[in-house]
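Just one protein chain is left out here, and the rest sit where they should.
Read from first to last, the chains carry the letters A, B and C; within each, the first residue is number 1.
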Amino acid sequence: MSNGQTTSRYTIERLQSIDRRIIFVFIAAAVIIPLLLGASLKEETTPIVRALFDYVDHLPEGSRVLLSFDYGPTTAPEIQPMVDAVLRQCIERKCKLYMMAVWATGHNLVGQTIEEILKSEYPQLQYGQDYVNLGYKAGSQGLIRLLVVDFKRMYSTDAAGTAIDSIPMMQNIGNLKNFDLIFSFGGGFPGIKEWILYAGDPGHIPIGGGCTAVSAPLLYPYYPSQLVGLMGGAKGAAEYENALIQAYPKFSNMPMAGMSLMMSQTVSHIVIMFFVVLGNVLYFIGRNRNASTKPGGEK
Amino acid sequence: MRHLLRLFLILLLAFVVDGQSVYSQESDPVTSTADSVATEPVTPPPASAFGLAGEDMPNDNGHKLRVKWQYPAEAVGDITGFEIWRATSPTGEFRMLGQAPNDYFEYLDIGNKETPAPDFMANNSDFFYKVVAIGKNGLRTESEPGGPFRTYGQWFHRGKTPVLVGVVLFGCFTFYFIRAAKKGKELYVRPLAGIEAVDEAIGRATEMGKPTLYILGIGTASEIATIASFAILGRVAKKIAEYQTQLIVPCYDAIVMSIAQDVVRSSYLQAGRPDQYSDDMVYFVTNAQFAYVAGVNGIMMRQRPATNFYLGYFAAESLILAETGNSIGAIQIAGTDQITQIPFFVVACDYTLIGEELYAASAYLGRDPLLLGSLKAEDWGKGIVMALIVVGVVATIFGWDGFRELIRVNL
Amino acid sequence: MTTKRLTGHIVLGVVLLVCTLSIVVKGLLVTVGALLTLFIFSFLYKDNPYYKFAEHLFVGVSAAYWMCMGFWGTMVPNLFGKLYPPMVGSVIPALKDNPPEPFMVIPLFLGVLLLLRLSSKAGWISRWALAFIVGTTAGLNLVRYLRSDFIAQISSTMIPLYASGAAGFNLGETISNSVIFLGVMSGLIYFFFSKEHKGVFGTGARTGIIVLMVTFGASFGYTVMARISLLVGRMQFLFDDWLGLIR
Partner (left out) sequence: MKRRVPLIIVFCVSLFMVIQYFVPLDSLERVYRSFLDYTIIIGVFALLLGIWSLCRVNYDKIKRKSENWQYAIITLTGFFIMTIAGFLSGWGRTDNYLYQHLFSYVLVPIQATMFSLLAFFIASAAFRAFRARSLLATLLLISGLVIMIRFVPLGFLSEPISDLAGWILRVPNMAAKRAIIIGVGLGAVATAFKIMLGIERAYLGRD
């Protein structure tokens, strides 16, 4: 009897300080398996994302949308799905796309996005007519301040060095007020907040955003008065993709990065919570046993 | 042919109205919008802006002017916006500064402070402005030049008054309490668990015959957190020298390394063991965030310190360090002023100094009356902040927003 | 012991095989990147020679990278280019015609002073340069922290505890505002150093640490998502860019 009790207490103590490598294996599996299976998870679109989606969906044909790539490779897994979804929707709406970056790291990502989405999925689009890559300019919020009054003073050429006035779709762009919607992707500094404070508010320009999960709580307060809508982290991206698929069924067979990321996210969260609960259950069993055996153990 | 003729007429008209359109070298809106104009019927040029006024912007050295103008309300719909031009004399050469949308009737001219720049704006000088209304039909109407408007430089930035008051007030507190402490007034400080554990943690390392690892974070010497950490390093190193155990300080920043070497060397000197110090204790790893983490992880796994200190500025690497340290069973004492990283230290370390406690730690460890006096000053600062908040809340309840304005900093 | 060694050999064999295949199919560069990724992940199992290799390589290469960045990005344009512009004319033609700035001798002088610490006799003089840096830090921070952010935090806490919206009294908002107010106050009380946490003051401090703990838990839970995303990014690199297993 007493022998049995000691063994079980021993097991519980050992389980409580479980080798953390077991947790590592579960986390790796939670990430890899959904990735390999291509599993994805639908996310019901929340109002803050829905507002953004609907705004883009009601833009008239030929609207000018500025997309600012304000993120880097490390946050790309979270942000890129948002960019892809927004780009696809804008092209379906026949909007004109202006891509730029206030982050140096965004410069390469613009080029990469053009290669992967625009050129491969929509080869009929013409550079300079339908989309333009303006590249990165230094100056952070100072740059945004300048662009509100004068766009071409800072952007005298596009990313490839072509004179800006020779690009057809740049003809009627004098300042940021000429855009129908500005998107900022990233959420770091400079990012959505700076776009709101230095462009959206003073120029009365609608601003939409997509940001990492970490920065989302800091940006929520700007919705709805200063932000059209906001996608926060992988969840926001998946919600937007869901809205996109519902509105444009042609996308339903396409792999959606945000949704598959969401699957990994959900599974990993469940794994972590499972271990937390397990730890607590073991802790309480262990404590109760200790409490009951201590006074009686001497007998 | 008819199109061409029409275009020619429009050009001519624009030229007459806009007598000086010669100066618009950079952009020639008449030709650039010629396509759209050619298909539209001829419309008269837009009305002219009037009533130009300029006011100096306060709180600078006189390189900013706010230009305001008026425009007939019924004509606003006919124009796309305004251009603002500046010159140093009414007949001199005007330079285009920028544009304003059609519903804006003012423009903040921020001139360049340096002479060679083309939009240089001298302080304490006169300037003249012109506002050009740009019609939807592409025609331009120039206003009469307005001026002279003068820029003035100021000696004090009044928008920063709350900061000055704060600095002076806080300085007075610090002086007062340091004087009081010098006179031998006993000051109470509440215990901080993280500080009280320092001795025990070093003692444990001594007993186990294992080294102590001290991480100053990935801040440069221009972070207050790093400088606070130097002070703690000094105290810790002295104890370690007294106990004769080993200290390892791998550094992320080279200046931080230089200072840390001085700090540790003099601590060993103070403890009477200068011979036991060598520069091999405090060394440089690399200043790439994750390479540094990889290196420190390696040090932890191979040298197996019994005690780890993480004090200073930390970013995402905090949890990697703390979890690796935990896996080797070290006692860990952490402290940072980075709000985003505090939760990870709280979760993975034995003791955590939260925010301000990090700055206070050196005073606690040294028990130097001067330093303890400054803690008391900080408390008074907090008391005043709390009082301000209470007054502010009461003020807003009674609908008086002026109080909040009072403490605002206008940059 | 022998089984362990056998496992080690098998792992090594598989890795080598995959490598050779991968170099042939995917090219050397991606293979190197993928292998280094695996080496770092192997640390999760335990410290091992592969991790040690990647770690030491990383330290060396990154130190050199930052040194070159410092040289080409700061020294050349900001020091040499300003002291004597023609010197850098061949690398940065834009600077060639700038007038020289003789005052840039000061940082050069301070920098050389700093290097003197390598000498044991004149080492103390390097503190002049360090003092310059610490002085700018202290001066900057004295005003930096009292600036907008600090004061903004105070003024944005001055919110009406009694909130009313268009529809009259707003209970939810009132509770939230009161919690913010009490949270900030009790948090500040917790940080008081010179008062014993006893009585009413003790209750305040206790409330403060409770609010802090709730916050820490929430921030922790919230960051999980971002960290998992990073891992997904790496796995995409391994399974998609390298192995091409993801459809």
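We adopt the following convention: a contact is a pair of C-beta atoms (placed from the backbone, for glycine too) under 8 Å apart; a residue touches a chain by one contact, two chains touch by 3 or more.
Values in this document were obtained by computation on a predicted structure and should not be read as measured data.
Novice: Which shown chains does the hidden chain touch?
Specialist: Hidden chain, whole complex, touched shown chains: A, B, C.
Novice: Among the options B:52, B:96, B:131 or B:288, which residue touches the chain absent from this view?
Specialist: That would be B:288, which touches the missing chain.
Novice: Among C:6, C:32 or C:245, choose the residue that contacts the chain missing from this document, as touch is defined above.
Specialist: Considering all chains, including the one not shown, the answer is C:32.
Novice: Please pick, from B:52, B:133, B:224 or B:241, the residue that touches the omitted chain in the full complex.
Specialist: B:224
Novice: Could you pull out which residues of chain C are in touch with the chain that's been left out?
Specialist: 29-30, 32-34, 36-37, 40-41, 43-44, 52-79, 88, 91-92, 103, 106-108, 110-112, 114-115, 117-118, 124, 127-146, 149-150, 153-154, 156-157, 176, 179-184, 186-188, 190-191, 208-225, 227-228, 230-231, 233-234, 237
Novice: Which residues does chain B use to touch the chain missing from this display?
Specialist: 59-61, 63, 113, 123, 153-157, 160, 163-164, 166-167, 170-171, 174, 178, 220-222, 224, 227-228, 230-231, 233-234, 251, 253-255, 257-259, 262-263, 265-267, 269-270, 279-280, 283-291, 293-294, 302, 316, 319-320, 322-324, 326, 337, 339, 342, 344, 346-348, 354-356, 358-360, 362, 370-371, 374-375, 377-378, 381-382, 385
Novice: Where does chain A touch the missing chain, residue by residue?
Specialist: Touching the missing chain: residues 18, 20, 23-24, 26-28, 31, 41, 46, 73-74, 217, 220-221, 235, 265-266, 268-273, 275-276, 278-280, 283-284.
Keep this in mind: only the chains that are shown with their structure count from here on.
Novice: Could you run down the chains that neighbour chain B and chain C together?
Specialist: Joint contacts, listed by label: A.
Novice: What chain lies farthest away from chain A once each centre is taken as the mean of the Cα atoms?
Specialist: B
Novice: Could you work out how far the Cα centre of chain A sits from that of chain B, in whole Å?
Specialist: Distance between chain centres: 26 Å.
Novice: Do you know which chain A residues sit against two or more other chains?
Specialist: 214
Novice: If a residue has to touch 2 or more other chains to count, which residues of chain C qualify?
Specialist: 223, in rising order.
Novice: Under the stated contact criterion, what part of chain A meets chain B in this complex?
Specialist: Going by the criterion above, the answer is residues 20, 149-150, 152-153, 165, 171, 174-175, 177, 203, 214.
Novice: Hey, which residues of chain B end up touching chain A in the complex?
Specialist: 27, 32, 80-81, 98-101, 327, 340
Novice: Spell out the residues on chain A that touch chain C in their complex, using ranges where they run on.
Specialist: Answer in residue numbers: 21, 24, 27, 31-32, 35-36, 38, 74-78, 212-214, 217, 233-235, 255, 261, 264-265, 268-269, 272.
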